[in-house]
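Every protein chain of the complex appears in place save one, which is left out.
Let's look at chain A:
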Amino acid sequence: MTSREIVVDIIPPDEPVLSAPLAPSFDYTRSTGPVLGAFFTGLREGRLVGTRDSRGAVHLPPVEFDPHTHEALTEFVEVGSGTGIEGVVVVWTWVPEPADVAPLDSPFAWALVRFDGADTAILLPLAADGPGSVSSGMRVRLLWSAERTGTIHDIACVVPADAAGDTGSGDDQLAQSSGDEAVSMLVTPIGLSVTHTASPAESEFLRAIVQGRMLGRRRSNGPEVYVPPRDYCPSDGVAMGEYVEVSDVGTVTTFGIVNVPFAGQEITPPYVTAYILLDGSDVPIQHLVLGCEASEVRMGMRVRAIWTPEADRPASMKAITHFEPTGDPDADPDSYAHHL
């Protein structure tokens, strides 16, 4: 029997890999549907709206389907409205150092709060002096946000029920909400924070490109040279072979003309984005072809890389600003027919 080595050591490369911060952010836009729509519309108006299930339990936040029969729920229940809505802390934890995205700036508690008249609990921030002043079973009072737009943030927080002199709109007349159409959409801004790491082969490629060199890598099971180089061959999963420097001159295999303006565009349309098969390589790279009319670009056209000045050349494909026609005769179609 073959012995099993359960734990496999992963050997790092000799040269360190390159990394850079990556911060994708976007707005997640979601339709609410009728049930959550009623909940968020209610929040905007200073009302807590739940749903009643087949056993009579009131869910807040509301659920769309009955947990027992799985039928759609249609009976809405107003659990409370205006100021003075109270409930009880079911469980809690303490946040000594709130993150930037936290709903409260100063230390606070997360609490599952079951409001009077509801049978389920909702996660909310609880503003309190310290963990010593929070306990399961304590009574709390809801504070509305001064400006309400139909999101969960319309509830600013809950506070101990006996707390006096609260800030916010809680004890004043309920402030006006914005909008009068029922809430049907919800926008949640998402911001992620990632350290993106290039693979060992990508790191070699990026180090080379800063020096004005185009680096490829040959398959270990065949003659093909991939640009950019990879660590494992996508066709057979085998570790790639030797690194190979390839030319910065190549052939347009195929291309597209960008005519449509879009956000973030850096060149005025029309312009050409093309697949370029660098001499000595077997995988075309994508780049811009400029320096001639877009209508002049054609399959087989010979083009040369235009490098950014060495002093400010970045470790990215922007090390090459674009490709330009060399003026040489077009390549024989047979020379790139297998690379389309």
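Just so we're on the same page, contacts are C-beta pairs under 8 Å (C-beta built on N, C-alpha and C of every residue); 3 or more make two chains touch, one makes a residue touch a chain; residues count from 1.
Criterion: contacts and distances are computed from a predicted model.
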Write down which listed name, "Homoserine O-succinyltransferase", "Lipid-transfer protein", "Cytochrome Complex iron-sulfur subunit" or "YncE family protein", is the UniProt protein name of the chain that is not shown. "Lipid-transfer protein"
Based on the whole complex, identify which of A:Ser54, A:Thr74, A:Ser106 or A:Thr188 touches the chain you can't see. A:Thr188
From the listed residues A:Asp9, A:Asp162, A:Glu181 or A:Asp334, report the one that touches the chain absent from this view. A:Asp9
In the full complex, which of A:Arg30, A:Arg213 or A:Arg298 touches the chain missing from this view? A:Arg30
Contact footprint on chain A, counting only the chain that is left out: 1-2, 4-13, 16-17, 21-24, 28, 30, 32, 36, 39-40, 57, 59, 61, 63, 67, 90-95, 99, 101-103, 110, 112, 114, 119-125, 131, 136, 151-153, 186, 188, 190-200, 230-239
